[in-house]
Structures are given as C-alpha cells and as structure tokens.
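I have a structure I would like to understand better, so I am pasting it below and will then ask my questions one at a time.
What you see is the complex with one protein chain gone and the rest in place.
The block that comes next holds chain A.
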Amino acid sequence: MQASNTLWRFRGVTPTAMLAFVYLYLPIVVLVVLSFNANRIATLWTGFSFDWYLKVMDNDNILRATKNSLIIACGATLLATSFATMAALAMAGRRFRGQAFINAMLGLPLLVPEIVTAVASLLFFLALGLDLGLLTVLIAHTVFCIPFAYLPIRARLEGLDPRLAEAAADLYAGPFATFRRVTLPLILPGVLSGAMLAFIVSLDDFVITFFVAGAGATTLPVYIFGLIRMGITPEVNAVSALMLLVSIAFVALSYWMGQRKS
C-alpha cells in the first residue's frame, strides 16, 4: 500500500536489506557447494563429486552420533510437547495466583545464557551422582525444549473461542472428551508446530549437550565440533550441509503447519 508513494522510499534501506540477505545466505550456499567439491583441499573447486556424502554415510561414529541425536530429540520433543500442552491448557483458563511466577519460569531457559544453564546442569547432575549420558542429555534437552513447544501452543489457544469447550461441556462431554474431541483438533497445528520447533532446537543444541553428554552420549553437533577442531575437511562440509538441510526442512515444515488454517 505504502510502496506506491515515493515519500515512503527511505534512502539506503533497500541496499542494506539486500546486503543482509546476501550476508545471511552466502556462507550457507558456499558450504553446500563446497560439500560437493571433488577436491581434497576443501576450499578449492575442482569438480562435482558425491564422494564425501558416501564417506559420511560410511562413518560409524557419525552414524552413532546421529542415532543419539535422534533418540534424544524424539524423547525430548515428546516429553516437552506433552508437558507444554498441559501447561498451556491450564494457563489459558482464568487467571490465578502464581501464574506470573510460572510464566517467568517458562521464560528462564530462553533468557539465561546457554553456557550458564550448561554449567548449572552439569554441577547438578554431578552433585546428584548421576552418570553423564543419554539420560542427563534427555533431561537437559526437555527443560529447554518446553518453552519452545509452549509458545506456539499458547498462541493457538489464545485465538480459540472458549465457548466451544463450554458448549461441549453443556452437551455432557467430560473434560477429557472435550479435550480430545474439541480442543485438541483445534490446537493441533499449534501443537505440531511447537513439537517441530522443540525437535529442531534439540537436534541443533551444542553447548548444553557438550557439557552434560559425557563420553557415551555424543550427539551429532558435539561430534561435528570435535571434527572442526581437528581441521577443515570435505567430510565436515558434507555432514554440516546435511545438518543444515535437515534444519531448513523442519523450519519450512513448521512454518507451513503454523500457516495452515484449521
């Protein structure tokens, strides 16, 4: 609407925005392109090759780390999404005492620098005498996934007409039947979108996992970090490119879910 009026064209805005988009995508494009590079020297283009991807698929350590990542991401997503759905349902009702406190606690994992959460969790697990492994990683991931799952569900519930649930209750549906037959189908896009965000956040996490994983529960990002520290190689390019593509696919899917009107 405003674009037609020349007064609305602020000088320098368009070039800066273009620069920002190039800046955001150039490294991603370069990484993906170089992952198909035939050359052993990872930054010089000599020809197309699929070899590095085959090497990655053949690397037992990478496969094991991927398996760990998927187990943890699935577990944390399931737990965090169910907890968050329940909490969102309770928070959507009438206001109550302690609501502000719960809101603040839900914001805590988003607000506190990751490294502080990592240190606190590590010290806590060690003080409890828990062995660092899949369980500690799963707990830590569930904690920081809860707010990510909660926010879209809460937003979806906000737009919901409370009279629908009331009508169901008037028609003698119990609370559980009301939830299963009325509320859940209506908030499902929010729940799925939240679950997907939780999954991607868990899959991507490095810092907290790095601290609480111990030797047995190396996830893909932790393994990649170890590889990068040893040097830039085409295998790292390939596994990084795969990681990027998975994230991008999930964000796009989550966006599409959120957009879909029920």
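Just so it is clear, a residue touches a chain if its C-beta (ideal position, glycine included) is under 8 Å from a C-beta of that chain, and two chains touch if they have at least 3 such contacts; residues count from 1.
What we mean here is this: contacts and distances are computed from a predicted model.
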| item | value |
| --- | --- |
| Hidden subunit of the complex - UniProt protein name among "ATP synthase subunit alpha", "ABC-type spermidine/putrescine transport system permease subunit I", "Cytochrome c-type biogenesis protein CcmE" or "Xanthine dehydrogenase family protein molybdopterin-binding subunit" | "ABC-type spermidine/putrescine transport system permease subunit I" |
| Selected from A:L78, A:A173 or A:L244 as touching the chain missing from the view | A:L244 |
| Given A:I146, A:V182 or A:M257, the one touching the chain that is not displayed | A:I146 |
| For chain A, residues in touch with the removed chain | 1-3, 7-8, 10-14, 16-17, 19-21, 23-28, 30-31, 34, 42-44, 82-84, 86-87, 89-91, 93-94, 96, 102, 105-106, 108-109, 111-117, 119-124, 126-127, 139-140, 142-143, 146, 150, 175, 197, 200-201, 203-204, 206-207, 211, 221, 224-225, 228-229, 232, 236-237, 240, 243-244, 247-248, 250-252, 255 |
